[in-house]
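Beneath this line is the structure, given in structure tokens, with notes to follow.
With one protein chain withheld, the remaining protein chains of the complex are depicted in position.
== subunit A ==
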Amino acid sequence: MTTRFAHDDDGVVVIIGSGAGGGTLAHALARKGIKSVVLEAGKRYRMNDIENDEWEMFKKISWLDERITAGPRQLTETFPVLPAWIVKGVGGSTIHWAGVSLRFQPHEFRLHSEVGDIQGANLLDWPLSYEELEPYYVRAERHMGVTGDSTGMPYHQWNNNFKVLAAGAERVGYTQLRAGPMAINTEPYDERGQCMQAGFCMQGCRFGAKWSTMYTDIPRAEATGHCEVRPRSMALTIEHDDQGRATAVVYVDGDGNRHRQRARAVCVAGNSIESPRLLLNSHSSLFPEGLANSSGQVGRNYMTHATSCIFGVMPGPVNMHRGTTFAGIISDEARLDRSRGFVGGYTLEVMSLGVPFFAKFMDPTHAGWGRDITTALDKYDHLSGVWICGEDLPVERNGISLHDTRRDQHGLPVPIVYKGDHPNDEKLRRHGEQQATRCYEAAGAERIFQVPDFPTSHNVGTNRMSARPADGVVNKWGQTHDIPNLFVSDGSQFTSSGAENPTLTIVALALRQADHIAERMQRREL
């Protein structure tokens, strides 16, 4: 069924983006009979577009429009125009995500209260508690098919890569080792088949065993007749009336034609670079600093997790490429424990790369060539890898701004993506690197090395939630403080980054926001 809504239909919710936030929201609203138009900048892909090929899929689905990497970090040198590794397509970055579905820990919603002020950090509690979100975590886990208690699906069996890391971790004394929770089916669930352990999770799951809005929420929303998805539709600006209420979204379609879609409400879910960029680009005489930006916090407090990646060359073949890409999680260091010399925690997540990406990412600096590189590659099948996913602190200066003169293909200012470490981030990262190294030493590694940061896939915080309008952009429902019918529905709402991968929390927030929007509509407040 293909539903079409007229451009002048002002009864639709316009949702910008179709990933974890936008796709989930569109589906949840559609199930309640609420009409929406989803504007998705990227194309629509079919299952047979998904290949087990790292470079092919990178070229096919990545968001490659110009962006400028900035700030005192290695990525500024190594990936000057690719700060983020995220997707442009129907389904957004849920095509690329690896399925790790950890809940935030209760204290992570109130880090500021737990640790007080920290110089240089813009710490703030979420205006939302773990207890308030918990029922939505359960719903999100059932919705996405997360292995564990909510669905009853068992965790995955440990793959070879995780067995190696775990062998070391247990000798180091770690006890919280799990091959889950993952939104990757270990048995048929929700009309999708089980994981075939094919690898290539980040290239899109050919079997549909990993949850993605690409083949769940989006087609299901469309099937209700209440949702129209418009691929290749890049939102340019959000318009408003004299009262400061959002009225329409101007977008350009794949043929370069401009349209104006009228809206009852607008929900922005374009990921943490595009969402603030759109709000900033929508400045007007009434809102000269951009929409919903009376706090000045739009585009600020950009967080990416404090990350690092450690590989070990083991004495025997591991074949890390077999099985899920992020196959196991160690949570012992996720706690808050200031005796380690930093606040926040981190999760150790076993990971793999294929030969093409390993060669590219092992050391992308100018000096990253020669026998140091090739002797590791010659031992490719002996490698095991782990990724450190650590809480990074919000810093006001880290963020998204608009370039003065550079314009993209649509005439929009190119975003500058600035990020530097807070000293706490550095300490946390060093601790993680040390511990990961100890794990691989204990597992018998013959050589251990660190891989520089990749372009970031975890991008959060640039339209953050706050109790007070002066401190952030949206309230606990994702509704902007300034404009009652303008919402933010993606990870840019995050007030802090936590030690966990963001997708599950994005989905829980989107499900909760859908309930809230429906209630407000019933009360005729929207």
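The criterion applied here is as follows: a contact is a pair of C-beta atoms (placed from the backbone, for glycine too) under 8 Å apart; a residue touches a chain by one contact, two chains touch by 3 or more; residues count from 1.
Going forward, contacts and distances are computed from a predicted model.
Only one of "4Fe-4S dicluster domain-containing protein", "Cytochrome c oxidase subunit 2", "ABC transporter permease" or "Transcriptional initiation protein Tat" fits the UniProt record of the hidden chain, and that name is "Transcriptional initiation protein Tat".
Across the entire complex, the residue among A:Gln74, A:Thr374 or A:Gln409 in touch with the chain not shown is A:Thr374. One of A:Gly91, A:Pro276, A:Gly354 or A:Pro415 touches the chain omitted from the figure, and that residue is A:Gly354.
The residue touching the chain not shown here, chosen from A:Gly19, A:Gly199 or A:Pro276, is A:Gly199. Even with one chain removed from view, subunit A keeps its contact list with that chain: residues 51-55, 157-160, 163-164, 167, 195-200, 206-207, 314-319, 321-323, 354-356, 358-360, 366-367, 369-371, 373-374, 377-378, 380-381, 443-444.
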